[in-house]
Each structure stands twice: as C-alpha cells, then as structure tokens.
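Scroll down for the structure; my scribbles are underneath it.
One protein chain omitted, others in place.
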Amino acid sequence: MSATAATAVRRSATGLALLWLLAPLLPVVLWAVSSRWSGRARLPQELGLDGWTAALDAGLAPALVRSVLLGLAVAAVATPLGAWAGRLLGWRIARRPRLLAVALVLPVLLPPLAVAMGLDVVVLRIGVPGPLAVLAVLTVLALPYTAFTAAAGFARVGPGPEEQARTLGANARQARWLVTWPALRRSLALAGLLAFLVGWSDYVVTLLLGGGQLVTLPLLLGASASGAGNEPTTAALAVVAASPGLLLLVVAALVLRAARADATGRSGRMAR
Amino acid sequence: MTLGTQEGRQPRAVADLLPVVPVAVVAGGGMAAVVATSWGLMPLYGEPTPGADGWRQVATDLGPAVRETLVLSVGATVLALVVGLGIALVLLAGSPLVRAATLAVLAVPHLVGATSVLLWLGDGGWGARLTGADPGTWPELVAGPWPVATVLALAWKETAFVALVVLAAVAPGHRERMETAATLGARPLQRWTRVLMPSAAPALAATGLVVLVYSIGSYEVAWLLGRTTPEPLSVLSFRMFGSIELLDRPAAAAAAVTGSALALGLTLVAVAAGARLGRTLGAPS
Partner (left out) sequence: MTGLALEGVRHRYPDAAVDSVHAVDLEVASGGMLALVGPSGSGKSTLLRVAAGLEQPTAGRVLLGDRDVTALPPERRGLSVVSQRPHLFDHLDVTGNVAFGPRVAGVPRREARTRARRYLDLVHLDGLGRRRPGQLSGGQQQRVALARALATGREVLLLDEPFGSLDAALRSAMHELLGELRAAVDPTVLLVTHDLDEAALAERVGVLVDGRLHQVAEPGELYRRPATLTVARLLGGFVEVPGTVVPTTGGPQHRSAWGCWSLPGDAGAAGRSTSGDAVLLVRREDLRLVPDGPRDGHPTGPGVRGRVVASRRRGVRVVVVVETSDRSRVEVELAPREDVAVGTPVGVRPADGAAVWAVDAPEPDPSGTTRHTRHAADLPGSGPRACDDALRD
C-alpha cells in the first residue's frame, strides 16, 4: 500500500471512529436546545430552552445534587478501601492473594440487580435506611475499579521509595504520607473518578434500594425517557447526566493536544 | 483517611481481609439472600414458606428470557469487540481526538447512551427524519423482534472500554514488534494477522468476558429499548419484583438467580477454556 493510500485509510478510519463515538449524542444535543421539532422535520423548527425549564420543574436541581452527593460518597468510601486492596495486590504482600483477587472480581460478575434484590428484604427487615444500603452496594460495585487502578499505581511505584525514606529516619506514617502518597496521587485520583462515575451513573440499585427517597439524575432521566412526547426534557436531563463525560472530553482533548505538541519523536518510515 | 498504622510491610491477617469483608457481606450476602428469596425463605412479611413455587411460576418464562438475554448479550459483546478493536487500532496510529472521545464515552452513563439510541432509532427518531421515511416504514429497531437498539446502546459504551484495554495491552513495544516482523519478511497484512492480532487476543478475550457478563446483568438499557415479550432476564425479574402480588417476589428472585447463574457459569467456562488453551500453547511463565 502506498503512503498516500495508507494516510487516506488512516484518515477515514479516524473519522469513522469519531463518528461512532460522538454521533450517538447528537440528537440529545439537538433536542436539548429545541422548543419545537415536530413531525418529519430534519432539524428543530424552533430553538429554545423549554426542555430545561420542564426539567427543572420535574426536579432536576435536587436530583443533580443527590447524584453529586452519591457519587462523592461512593468515591469517599471506595477509594480508600480500594487503595488498601491495591497496596496488597500491587506490592504483592497479600496473605491470600487469590482470595483477594476473587473477592475483587466478584462484584463485576454478579448482576447488581440480583444483589440489590436480595438485600432489599434484609434492609427492610433490619431497618437500614435506603440511601445507606445504596451506598454500600455501589461501593462494593466500585471496589474492583478502585482496587485495580490503585494496584497498578502501587505496582508502578513499588515499596522501594518508602523503605528508603524509613532508612532516612522517617517512621512508617511519615514515609507513607510524604513519599508513597504523593507518588500515587494520579492513580488514586483516577480511582476516585471511576468510583464517582459508578455512583453517578447507577440506575437499578438506586431505584430498588433507594426507597423512593433517592431520586437521582438517572432515575429522573429514566422516567422521562420512558414517557412519550417530552423529548426536550429528556434531552436536557441526558445532557446533565452526561456532563462528566463531556467535561472529560474537553479536558482530555486539551491535555492530549498539549502533550503531543511537547513530545519530540523519531518518525521512521514505517508507521506500523 | 489512613492506610492503617502497623509497622512493616506484612499486614496482619485481619487487615489483609479488610477489603474482602464488604464484598462478602454485600455481594455474598445479597446473593445468598436472593437465592433464599427464590425458594420462599425470605418473604417480605410473615413466615417463610419454603418451596419451589417461585420457580414454578416463572418456569415458562425462563426459557424465552434466557434466549433473549443471550441474544442481546452475545450480540453486544461481538459488536463491542469488533468495533472496539477497530478503535484501538485507530488509537495505535495516534489520534488525540479519538483518544479524548473514547475517554469521554467511557464516562457517559449507559442510560444516556440508551436515551440517545432511542432518539436516533425510535419511530419519531432522527434516523427516520433524516432519511425521510414515511411513518410506518421505519424498521422496528426499538422494541422490535430483534433487540437491535439494545445491542447498539450496550455496545456503544463498551467499545470505549474494549478499545482502551486493548490499546493498553498492545501499545507497549508495538513499533518494535512490527519492525521486527518486517525484517523477518512479514508483509503488512501478515504483520497484522500473525503478530498484532495474537498480541491483542488476551485483552480481547478478557474484555469480551466482562462485556458479556455485564450485558447479562444490565437492566436499564434493555428496559428502555427492548420489547415487552419476551423480556430478558433482568427486565423480567425487575418487573415481577415490583408487582403488587407479593407472591411474585420469589419468582422475580428466581429469574434474577438464573441470570446470575448464567453469568457465573459462562465465566467459569471461559476461564477453564482459557486455562486449557494456555496449557496447550505451553504455559507462559
């Protein structure tokens, strides 16, 4: 294949990839800014923020707050727990590594619906408040992500620097805080982000165990989407629900563009 | 937020199990409870009435539900693997825009993806409008005989997951491997089939299993985009759980247990097959 043909293939493949990834969100964006888009029209006839007013009326603001709080709560619990497990895995100091690995993989394998269903009766009988039950289940669901992300970070850093700090006179706590912790900031931030997203995106567990009090953004969205004729509202809710993703898109694009501009690399004739 | 206070690296046996406890309590307890519920051992009110009533009630629906679940799960997995691999290859060639888009999609909730697909492929969706189809001629992609919309919605987000995992597995040393293969006489297509694909295979297998299992257990996408009969296991069990009839609860639990068994069973089969494959190829160190 000649060089120009190869570039053409690469360009069209990139275009297709972008299309697949971003095009699905287009109608959401369009509906979110249209006030009238009826019949068979190709594009909205009138733009407006009616959908947003309706969404706010339906309880967008409190739902947003609840989603944020739930996400933060899941991150707050699942990240330290995951970091603990990640340290055991990443530095290979677990007494029973197999058991730990199985325990961490299980939440990925078991359907959340089944677990929530089973716990529903237990929770009701014992009298655990709904939101707490939701938090517990979502934390367990997020644990695999936080643990394995943290494990990768720990594996990369290694116990070496911390031991070195101990030989320089730091006690265990100092060594951890001053040496290992800062080196792991990025991994733990990523783990926290993943845990947040688990809490932010969840539908079924919140619905089942929330006891009706915990109306988060996904619940509101689900109710609106399954109804008929309120596309602008649904779209507005969907945009808000997707906002972490959209934010990430912008940030990642900027960061990656900057990183690429910095990097000087050899480019051989062979691209593959 | 502390990571424990003991000296030295070796944790005490108890501390070692700290992360295991919540999983055991929540996931293990939840599973035990749902199995018990399916056998009538954990009713909402009153005394337990052990028996297979729940299972009997849902028996006729289980078959079609399992079939529907497998159709959409396998479909979503295959699509996610194929497209995900394609995106990984685009990422290998280096494209910051695609990389950013992949990360972004990964952060979008499945329900939003499902909503988008609904707005695209529904009867009054953008797809119908753009192509100018007459009402009634637009194919039933949502809630139709085949779970097209569900498969697309599930696969869409999972392709980002597959792409990033495959990229992470293949990217290190990619250029050197390709150059080495070329100096050994491999033409471009041969480099792809004999070196690139095999090196991506383990990541594809692992992500494929994860996507498969996730799709089996997924609720909201199938609920929003699927038809009412037959329902996949998750939708069936949720519907029955919310019914007014208290007697439907064990049946709902039975459906949920079936889904879990399906997921676990497929995992065990895949892991065993993977282990056997590893042995025949010569176990890697």
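Per-chain numbering from 1; labels A and B assigned in written order.
Methods note: contacts are C-beta pairs under 8 Å (C-beta built on N, C-alpha and C of every residue); 3 or more make two chains touch, one makes a residue touch a chain.
Values in this document were obtained by computation on a predicted structure and should not be read as measured data.
Trainee: Would you mind spotting which of B:25, B:130 or B:184 touches the chain that isn't drawn?
Mentor: Final answer for the missing-chain contact: B:184.
Trainee: Using the touch definition from the top, which of B:47, B:134, B:176 or B:245 touches the missing chain?
Mentor: B:176
Trainee: For subunit B, which residues reach the chain that was dropped from this view?
Mentor: 173, 176-177, 179-187, 190, 194-195, 198-199, 201, 281-285
Criterion: only the chains that are shown with their structure count from here on.
Trainee: Suppose each chain is reduced to the average of its Cα coordinates; what separation in Å results between subunit A and subunit B?
Mentor: Their C-alpha centroids are separated by 16 Å.
Trainee: In their complex, what parts of subunit B are in touch with subunit A?
Mentor: Residue positions touching the partner: 1, 3-11, 13, 16-20, 22-24, 26-37, 42-44, 83, 86-87, 89-90, 93-120, 125-126, 128-130, 132, 156, 159-160, 175, 178-179, 182, 188, 191, 210, 213-214, 216-220, 223-224, 234, 237-238, 241, 252-253, 256-257, 259-260, 263-264, 267.
Trainee: Name, in rising order, each residue of subunit A that touches subunit B in their complex.
Mentor: So the residues of subunit A in touch with subunit B come to 1, 10, 13-14, 16-18, 20-22, 24-28, 30-31, 40-42, 80-85, 87-88, 91, 93-96, 99-100, 103-104, 106-122, 124, 136-137, 139-140, 143, 147, 159, 172-173, 176, 197, 200-201, 203-204, 208, 218, 221-222, 225-226, 231, 234-235, 238, 241-242, 244-246, 248-249, 252-253, 256-257, 259-260, 268, 270-272.
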